[in-house]
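Yeah, one chain of the complex is gone here, protein chain that is, but the others are all in their spots.
Here is chain A:
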Amino acid sequence: MRLVREPDSILSDWRARALRVESEIGKVVLGQERVIRLLTIATFARGHVLLEGDVGVGKTTLLRALARAIGGAFERIEGTIDLMPADLIYHAHLGEDGKPRIDPGPLLKQGEDLSVFFFNEINRARPQVHSLLLRLMAERSLSAFNREYRFPHVQVFADRNRVEREETFELPAAARDRFLMELQVAMPTDDTARRSLVFDPRFHNVDTLLGEVQTGILEPEALETVARVIQIGVTTSPALEAYVMALWQAVREPHAHGIDVDNVDMARLVQGGASPRGMSYLMRAARVRAWIENRDMVVPEDVRAVFPEVMAHRIFIDPVYEMRRDRLVGDLIAGVFARVPAP
């Protein structure tokens, strides 16, 4: 270990807490161990997360459970087509005395302690709202009432469903790039989990269910520091750096590495993307994963474990193939990991 004794014990203490967060969420959300693990990684990498999935698979429950477990101030808002940026900042109404009143909106209500901001159905909101969110995510600040508000601990979770396309606004690439991960939440594949989700009355009322989750396991104010210690404490060797560079190269030029995806012209599949910011996010997430796996070094498995969620939405492919995007990008990433040798 290169760290001095104190950070070492901090890290192991926080690792235990991270595992407890996972087990607490796992009590109320069944069959989503991988998603929970990735959410924990995102939390300790201080990254924002976009969840995608069908309706009713438990995205909202998952995020509410996570917010409870993290602790700190929590706000949420539903995306609608008439939602305007101002609605996030202030709330105008007539007071009981008949005078117009301006109250802080969801973003400002909790002040600068806001730790989890949860944006439901983000693709129903207009681009103006997206751009506000972009700044919140990128700079953790926003301007209102002639001053700048800072949210040093905020972490944005958003979700969207892919079922409806009417009255929705696709997120701009710049906004998607700000998300550390895009997580696909699928139905649990485990039969017993499915059975109890349907038949166990415990899962019928979400509010009482969430009451089982222990609150405030993590201290939002400390998370930033812990995240920094993790990033310093977990090392990457030159061999791993070379491996990640090779992965990056292979994603951008798959045809040069002999990667083949069925019936696709590999020379034109990847148009761009996999930005340097994306790669740095990738390494942040990989370091956190190594730490959760109780290692002080990043190994290729860590990179592989977080790669699809961190990188898939940053790879821009030819519009011809856009409709088959999920499968093609998945195959591309699988091909990259099959072809690029490590160490």
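Couple of notes before you dig in:
Following the convention adopted for this analysis, contacts are C-beta pairs under 8 Å (C-beta built on N, C-alpha and C of every residue); 3 or more make two chains touch, one makes a residue touch a chain; residues count from 1.
In the analysis below, contacts and distances are computed from a predicted model.
One chain of this complex is left out of the view, and of "Heme exporter protein C", "MxaA protein", "Biopolymer transport protein ExbD" or "Ring-1,2-phenylacetyl-CoA epoxidase subunit PaaC", the protein name its UniProt record gives is "MxaA protein".
Interface note for the absent chain: among A:Ala16, A:Ala239, A:Ala267 or A:Val320, the touching residue is A:Ala239. Only one residue in the set A:Phe169, A:Phe316 or A:Phe337 touches the chain that does not appear here, and it is A:Phe337.
Residues of chain A that touch the chain left out of the display are 235-240, 296-301, 304, 337-343.
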